[in-house]
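As structure tokens, the structure follows; a few thoughts come after it.
A single protein chain has been removed from this complex, and every other one stays in its place.
Moving on to chain A:
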Amino acid sequence: MTATPHVLTDSATMLRRNLRHALRYPSMTVVSIGMPVLLLLLFVGVFGGALGEGVGATAREGGYIDYIAPGIILMAVTSGCLSVSVAVSVDMTAGITARFRTMPIARSAILTGHVAGTMIQTVASTLLVVLVAVAMGFRPHAGPLDWLLVSALLLALVFALTWLAVGLGLVAKNPEGASNSPLLIQFLPFLGSAIVPTGTMPDGVRWFAEYQPFTPITETVRGLLTGTPIGHDGWTSAAWCTVIALAGYLWSRWLFDRDPSR
């Protein structure tokens, strides 16, 4: 008899534990909702006038919020996913993981529980940010199929980034380290087309912006929601998500399955 049949039960138990943590200490969730909302207020309410003129060429009649909302939604996704790094690192550095490792449970459940919990939280926080954007005047004109595609793409991104963030949490020496390394990723949407079109950037930055994963993903989400052209950004986005998911998953599993004494 192996532990394999218990993967689902054990993962569900771990998921319950992580959701309970999140409900009891919602500070991470609050930050991952609060930051995008704050940025939305800042960029639309404060800089909106100037930036809106800057993107005038690409922005449609909806104004600057229609340009920026997809980028802000991606930030909500990113910051939601990346919060798992700290949770994983806290678990790894506290004795509780050592306890789990000496119990007859499906080991993968420890990570699966984190990933599932973070995905649920991120979906919820992203939905909230979408609602806030709509309340502030964001008017997507997307059909049901567009919404479905956006949801699928965002879910794939959530899955991929969460596994990547789990890996970052596992390599970190302590929770402080785990809260720092994801900041770089969190910053990536800014160095893409989230706030302003890449065409407006200086050469070096533009080159980076055009080839990093968040630009095609931003363009795809924006295209699906507001009707701007997508081109092959859709397929590029799907490819990026697949690569990040696979790399993040394999890396995390390898880090976790290593002998902790190495």
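Basically, contacts are C-beta pairs under 8 Å (C-beta built on N, C-alpha and C of every residue); 3 or more make two chains touch, one makes a residue touch a chain; residues count from 1.
Following the convention adopted for this analysis, contacts and distances are computed from a predicted model.
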item: Hidden subunit of the complex - UniProt protein name among "Electron transfer flavoprotein subunit alpha", "Dimethyl sulfoxide reductase anchor subunit", "Protein SCO1/2" or "ATP-binding cassette domain-containing protein"; value: "ATP-binding cassette domain-containing protein"
item: Touching residues (missing chain, whole complex) on chain A; value: 2-3, 6, 9-10, 13, 16-17, 20-21, 24-25, 94-96, 98-105, 259-261
